[in-house]
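Below is one structure. I have some questions about it.
Missing here: one protein chain of the complex. Every other protein chain is in place.
Coming up: subunit A.
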């Protein structure tokens, strides 16, 4: 009995760095933010209880809030499928046997490592600038320049292409998934006369569905949290005409520019609920489209 207790204690001691970190930096702040979301906390003075006022204002009065939701949903629902499709495409290209595959993998993963950084966002601004490389390219083809910073949808498109460009991590996971598909399946199909198109839709996609589910969920969550590119590309304004006012940018603005930390906390909680709902929808829908080879779950 005593040794069992001692064993347990040793176990807890070993995981204590995580437990302490989790409590201090995750659980307690999360609970605190739930409390703060029902206050008028302004960063400097003692928070005063205002019940659900923040939530009521958000849903009934704040037009900017709805604008930021709209922009974020567009960004997620256009950006994530594009990014996944792109990642899968590159993964399939890399999956063809080549000696330099290690090099290619590294090169194509690079944008994901640096993609979230400030420098890349600044580069993106310049690429799409009035005298940027995209417009120079358009001009050389005899087309007119596009004013990317003048049209809310064009500006959002800038953000989406940046997110598609950071396909690396999904690509690596797809690549691992592709390598796990047994070759005999393809060989058997070829013998039966299936062409590349059939093989892709009847073998590759079904065999990859668990990976697709995983990537879709991770990327969706990640996309909802996007902050740096929107902040840098619009210089923190979310412009033009609030076309790039992503949710977390608006949250940041409420919290750190208007000092309305209570409202920002409330926004964070609504975001949590939105992401949770979307994730569970994806999970629930998975029984209809995800194919698990072993049924243990």
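In this text, a residue touches a chain if its C-beta (ideal position, glycine included) is under 8 Å from a C-beta of that chain, and two chains touch if they have at least 3 such contacts; residues count from 1.
Definition applied: contacts and distances are computed from a predicted model.
Look at the options "TonB-dependent receptor", "Multisubunit potassium/proton antiporter, PhaF subunit", "Carbohydrate ABC transporter substrate-binding protein" or "Septum site-determining protein MinD" and return the one that UniProt uses as the protein name of the missing chain.
"Carbohydrate ABC transporter substrate-binding protein"
Based on the whole complex, identify which of A:49, A:258 or A:289 touches the chain you can't see.
Hidden-chain contact among the options goes to A:258.
Which residue among A:188, A:225 or A:281 touches the omitted chain?
A:225
Which subunit A residues would touch the chain omitted from the figure, given the whole complex?
Residues 25-26, 28-30, 32-33, 35-36, 41-47, 125, 129-130, 147-150, 210, 214, 217-218, 221, 225, 234-237, 239-242, 248, 251, 253, 255-259, 261, 264-265, 268-269, 271-272, 275-276, 279, 283, 292, 297 of subunit A touch the chain absent from view.
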